[in-house]
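Sharing a structure, written as structure tokens. Questions coming.
In this view, the complex is presented without one of its protein chains, the others remaining in place.
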Amino acid sequence: MAGNTFGTVFKITTFGETHGGSVGCIIDGCPAGIALSESDIQQDLNRRRPGQSAITTQRKEMDTVEIHSGVFEGKTTGTPLMLLVKNTDARSQDYEHLKDVFRPSHADYTYFKKYGIRDYRGGGRASARETLARVAAGAVAKKILRDTSGIEIVAFVEQVKNIISAVNIQTVTQGDVENSLVRCPDVIASEKMIKLITEMREAGNSVGGIIRCIIRNTPAGLGEPVFDKLSARLGYAMLSIPAVKGFEIGSGFSGALQTGSEHNDSFDTQNGMVHTKTNNSGGIQGGISNGEVIDMRIAFKPTSTIRKTQNTINIKGETIQLSATGRHDPCVLPRAVPIVEAMAAITIIDYYLLQKIYEHA
Amino acid sequence: MAGNTFGTVFKITTFGETHGGSVGCIIDGCPAGIALSESDIQQDLNRRRPGQSAITTQRKEMDTVEIHSGVFEGKTTGTPLMLLVKNTDARSQDYEHLKDVFRPSHADYTYFKKYGIRDYRGGGRASARETLARVAAGAVAKKILRDTSGIEIVAFVEQVKNIISAVNIQTVTQGDVENSLVRCPDVIASEKMIKLITEMREAGNSVGGIIRCIIRNTPAGLGEPVFDKLSARLGYAMLSIPAVKGFEIGSGFSGALQTGSEHNDSFDTQNGMVHTKTNNSGGIQGGISNGEVIDMRIAFKPTSTIRKTQNTINIKGETIQLSATGRHDPCVLPRAVPIVEAMAAITIIDYYLLQKIYEHA
Amino acid sequence: MAGNTFGTVFKITTFGETHGGSVGCIIDGCPAGIALSESDIQQDLNRRRPGQSAITTQRKEMDTVEIHSGVFEGKTTGTPLMLLVKNTDARSQDYEHLKDVFRPSHADYTYFKKYGIRDYRGGGRASARETLARVAAGAVAKKILRDTSGIEIVAFVEQVKNIISAVNIQTVTQGDVENSLVRCPDVIASEKMIKLITEMREAGNSVGGIIRCIIRNTPAGLGEPVFDKLSARLGYAMLSIPAVKGFEIGSGFSGALQTGSEHNDSFDTQNGMVHTKTNNSGGIQGGISNGEVIDMRIAFKPTSTIRKTQNTINIKGETIQLSATGRHDPCVLPRAVPIVEAMAAITIIDYYLLQKIYEHA
Partner (left out) sequence: MAGNTFGTVFKITTFGETHGGSVGCIIDGCPAGIALSESDIQQDLNRRRPGQSAITTQRKEMDTVEIHSGVFEGKTTGTPLMLLVKNTDARSQDYEHLKDVFRPSHADYTYFKKYGIRDYRGGGRASARETLARVAAGAVAKKILRDTSGIEIVAFVEQVKNIISAVNIQTVTQGDVENSLVRCPDVIASEKMIKLITEMREAGNSVGGIIRCIIRNTPAGLGEPVFDKLSARLGYAMLSIPAVKGFEIGSGFSGALQTGSEHNDSFDTQNGMVHTKTNNSGGIQGGISNGEVIDMRIAFKPTSTIRKTQNTINIKGETIQLSATGRHDPCVLPRAVPIVEAMAAITIIDYYLLQKIYEHA
């Protein structure tokens, strides 16, 4: 109801504000007997961590995860996993001047209207710091999917502003992605993106872009028809990430420009396996996976926090001028890659576990 | 879990296949004391009905709704509403030849892989006929929103293939939309769209497009942060509609091309009311409505059923040729307008009712 | 939220008032490929049907079930089952005099306070007629459990007022139960109960009692710890049946009188199988089944509708006298036996299906 839970079988509930005691989550419904340690989770947190490279925010937070429950002698027990990261770099006084200000395109005004009260320090609950809990849960989901089913998720930065990369989605690996500071595996585009982001930071401005996410080795038959189509839940998951403004599956918006005879994916058999010759469906038909690569694109707006001076209002309705002084990301996309992967993993594992009910009935 | 329910407070569960006994839904959580009759629902069903104009499928189905429960002496009682439409034009024999065929870009193959069994007549549960239950439920939601809060939803066809309309979203009314056979309120674009759709039907082909949906008079403060952002749930709702491949809120994919200083919506006051000068946020910030117009775009692929001959396979994996003989829509968008409105209404009413919990606590 | 749904994996949602168009339910989450026809359901509805014997209400209702969706060529398809029973014996005019009256120990007053409106005809939604939808859903659940796992549910009337039967729960069969008009398999107690109920009817009074329900062949390991203990969900299910005032599992209230050394169930092995020597736990330990017989007792109050004159008030707060004239059950227990079985089946199948997720993970 109150929106802090995602999933039905593998259910995660996150908590925490950026300047409270800690940020973390409970995973309820994690299967028993899975080998799991803090290091399995930490490696993805490190990919999301502030200060990891020259083009992200320079805040220093180690974001060290603690597993408080649900693991015994190195294995999950089937009881809730509580994963916690303590807040350390919380300079509350930096935010005193924002106490009565509604920053443009932030959640300050809407939280105030909804709750009548808000923790103004660093955005409180609306801070993207909340996403570290998703990345922690996603790391667990990814490990289970990889260990038990071979399902593999790769996300990368496809576009920053008008710089568009060319990436072969059949062959791209996470290693290719991690080789780029901006997490774009097209080397030439990557360099242009880094240059643009650096310019934006120097100009006190910010920039948006597109992350592409593919899921390989999904068996045919995952998903639920009608409201809980796999595509609908993936869209739901991605649109819940801060700064996301659009979602496409397969042909997406460009599919609207095609005719049926162009767009339809003909079935074929290869080595006795059913395949489609094209993949405009993006791996999902009627809301259920067909075994092809699941292929999504997610649009991110430019970061709302910028150093450039902007007009806005305060709680009394008075117009004021604002220019951010803190350390911020000129482009959220490099750090958002593991968040996208996490949301994909959390969504897909739910269906993967759920399908066991019906395939054995 | 099994995906046939949407919503938490105003919860709808749909049932029915295109060639079974009936199609309909239960609405659980409808407030008591609302005046409601079949005619309130029928008018929206008529907008979705096959055979309503020259550019839709020519199947004749009256789709007459019956209210089986939850209404007493013309008012809702707070108990479940069961809304039912009997299936009448169910020529099952038309589908015998599709029994063992996997039609391209339909759900035949995926249902078969998921369930091991499928009702092949007219797509069974995967038929868009299921959406009449959504339209019926949406009509109830729209009436409650209109009667109790003034929230108004208007959807229209913005684009068919490469024909793009120009519509003033501040002033467009449902009346303007209904004046057009294709439900595009731009008179010139409407005529071009009708011409294109007619050509497509004659060519045995089909075409996709974009529906835009706006929600007016939403109070600031609706939505839940984190996973159940209003934007995320609207995307979830829209992506659950058959044939939808993409969803945007506010600036959407074009927002990825902007810088922060261009994209940020500055706050301002007009007559003592807080407003934003631009609306790249699409009326939602941090997942919560800010009182501006909620503005979405939904991409539909071209109809999968076409008369043109296509290659596909049967259940044995043999390549066969297929050309549809039934009556189908060359473009689903005109009939999808009330479906989009319904999903918007079902999504927004949930938050509207939910907010009553917290604003009075 | 609004309380008309039960279950998570095998989820039922009921609808309907006693004098509306129909009463029925949707089952969402029924596994595909199960053979199912109306007659599988009708046989249990007949056991619940009014007018079935001299000791039940003499209203004549055939309660003929229709399957509207989810079955194709005699098998379930995995899509929602909609089961519907039309209302036929609906003499609305019989109830006109109750329009403004709050009957003692009925739901008239509380529905009025909650909703501000109520369908006063025959109790509306609060009528026990709603339970036919549960019995229909329960028949489906029982069939799946029986066909796929051997789990067997037997309920019987153990006590009517102070007449207590002696029944061997290891050997009692549904056949034994059905041989008795009052559904008590102890022949001597059964005769006494029938005599008492007949006297009560003649006196215009009513009587309560206890139904016992056992579940055999449950594998060890079903249930979820903490809040969703199998025992807690069984209690929840049973306490949702109209007129139920108490629930016990295993030793129940008598367990409060024992010491630990008396009450503990020692483990033992028989033919290599783990067993407990006693069964004070009632087949459930820590909320999870241990493989022993699950053993519950459910207390029913006497029927609230009686012919004897009673004092009560009307909507204006005036004291009035009331004596029921309609046809009513002097004792609900014989007809409640299939309802208890249904709720047991609906509860247990959820865990049975759910366990497949984890045992194969």
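Letters A, B and C mark the chains as written, and numbering starts fresh at 1 in each.
Basically, a residue touches a chain if its C-beta (ideal position, glycine included) is under 8 Å from a C-beta of that chain, and two chains touch if they have at least 3 such contacts.
All of these numbers come straight from a predicted model, not from anything done at the bench.
Novice: Considering all chains of the complex, which shown ones does the missing chain contact?
Specialist: If we consider the entire complex, the absent chain touches A, B, C.
Novice: Of the listed residues C:50, C:185 or C:302, which contacts the missing chain in the full complex?
Specialist: Residue touching the chain left out of view: C:302.
Novice: From the list C:59, C:86, C:216 or C:263, which touches the chain that is not on show?
Specialist: Going through C:59, C:86, C:216 or C:263 one by one, C:263 is the residue touching the chain not shown.
Novice: Residue by residue, what part of chain A touches the chain that was omitted?
Specialist: Residues in contact with the chain left out: 1-5, 8-9, 11, 13-17, 20-24, 26, 28-29, 32-33, 66-70, 72, 75, 77-82, 84, 114-119, 124-125.
Novice: For chain C, which residues touch the unseen chain?
Specialist: Chain C touches the chain not shown through residues 1-6, 8-9, 14, 102, 104-107, 109-111, 113-115, 125-126, 130, 159, 161-162, 200, 205-210, 219-229, 231-233, 235-237, 239-240, 242, 244-253, 255-269, 272, 274, 276, 280-282, 284-291, 299-306, 308, 310-313, 317, 319, 354-355, 358.
Novice: List the residues of chain B that touch the chain left out of this view.
Specialist: Given the touch definition above, chain B has residues 1, 8-9, 31-34, 78-79, 144, 148, 225, 353-354, 356-358, 360-361 touching the missing chain.
By definition in this document, only the chains that are shown with their structure count from here on.
Novice: Same residues or different residues: which describes how chain A and chain B meet, taking over half shared numbers as same?
Specialist: The interface is built from the same residue numbers on each side, given that over half of them are used by both copies.
Novice: Can you compute the centre-to-centre distance for chain A and chain C, using the mean CA position of each chain? Integer Å is fine.
Specialist: Here chain A and chain C have centroids separated by 46 Å.
Novice: Could you give the separation in Å between the centres of chain A and chain B, each centre being the mean of its C-alpha atoms?
Specialist: One centre to the other, that is 26 Å.
Novice: Give me the residue numbers in chain C that touch at least two other chains, ranges are fine.
Specialist: If we look for residues of chain C contacting two or more partner chains, we find 1, 8-9, 32-33, 78-79.
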